[in-house]
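Removed: one protein chain of the complex. Kept in place: all other protein chains.
Let's look at chain A:
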Amino acid sequence: MSLSIISPGLLTTIQDLGRRGYRKEGVPTSGAMDTVALRVANLLVGNAESTAGIEITFLGPKIRFETDHLLALTGADLRPTLNGEAVKMNRPIAVRKGSVLAFSGLRIGSRAYLALSGGLATPLVLGSQATYLRASIGGLGGRAFKTGDVVPVAGMTEWGRQIWQALLATHPGRAWAQAAWTPDPRLYPTPHDTPHVRAIRGQEYDLFSEQSQRDFWQQEFIVTSDSDRMGYRLQGPMLVQREPSEVLSSAVAFGTIQVPNEGHPIALLADHQTTGGYPRIAQVIAADFSCLAQVPLGRKIRFREISLSEAQDLYFRQEQRMTEIKQALQFKLHHL
């Protein structure tokens, strides 16, 4: 059972929720950049939230399904089509074998997620299917998809097949059918045009000049084109320290904003190195990781300061909403 890659898109990789337990050996977590989007995609097809899916960046691939499938697309809207007809985001879609998924161009966001009932049949590397390009591990041979690739899939789960049948039952003779409903969009972050990213002060915040501290919260930063899954390189006002100081390498995290000596900050993302030796001016809050991961290259972002306790509350609220989505979907999928 497989998918055929007719064209690969710009950067299409297999990702799950990442590796755990190997950071002390220098192995990054990797995994989906927008984990909430991948989790919702999985829930829409009846998978466990942590199931591996496909991360699609800016420019979508063209994929032929060699077997019947139940799928969902979340995250960035890249104007998906099935057999040339527009298809909607954020809902379960049943396709018959031979159907071709393509994308006609980025509308909003930067990363879309494709979940398939049952997930992908690629091996676990250090406990995860996530692709980590720099060390060439995980996913499909440790690399992004190429034209002609055959991606092994696990095949629909029993529940997935029931949903598949229910969706196509009302559209006999059609090659694909999508649910008429979608989870309440207020329950999960969706990419938007003017990203405001909330952050808390980093441990070395006080090392920066007052002017730089003000600039950080008040000015805009552009996500430059040399950004990647390791981090966004941001261009804006120069951030300078009061006096030059040396920071010893220590662990960093998704969303850590560190400032190398040349003064331009880097926001660390899914493939970030496990340790860093630059002063950390801020830390993006977990509830805004999705928002950060969906900022397209060339777009401006602004940071807004909040406290750690607010950040913790916002994270709990996000997870509460995920539980609501999960419950609502379990009901909906059982009553198709």
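Going forward, a residue touches a chain if its C-beta (ideal position, glycine included) is under 8 Å from a C-beta of that chain, and two chains touch if they have at least 3 such contacts; residues count from 1.
The rule we apply is simple: contacts and distances are computed from a predicted model.
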(request) Choose one: "Probable quinol oxidase subunit 3", "Ferritin-like protein", "Peptidoglycan glycosyltransferase" or "Kinase inhibitor". The correct choice is the protein name in UniProt for the chain not shown. (result) "Kinase inhibitor"
(request) Consider the whole complex, including the chain that is not shown, and state which of A:Leu59, A:Val100, A:Ala121 or A:Ala135 touches that chain. (result) A:Ala135
(message) Just to verify: which one of A:Lys24, A:Arg186 or A:His335 makes contact with the chain not shown?
(response) A:Lys24
(request) Specify the residue from the set A:Thr147, A:Ser249 or A:Gln330 that touches the hidden chain. (result) A:Ser249
(message) Counting contacts across the full complex, list the positions on chain A that touch the omitted chain.
(response) 20-28, 125-126, 134-135, 137, 200, 203, 248-256, 273-275, 283-286, 308-309, 311-312, 315-316, 319
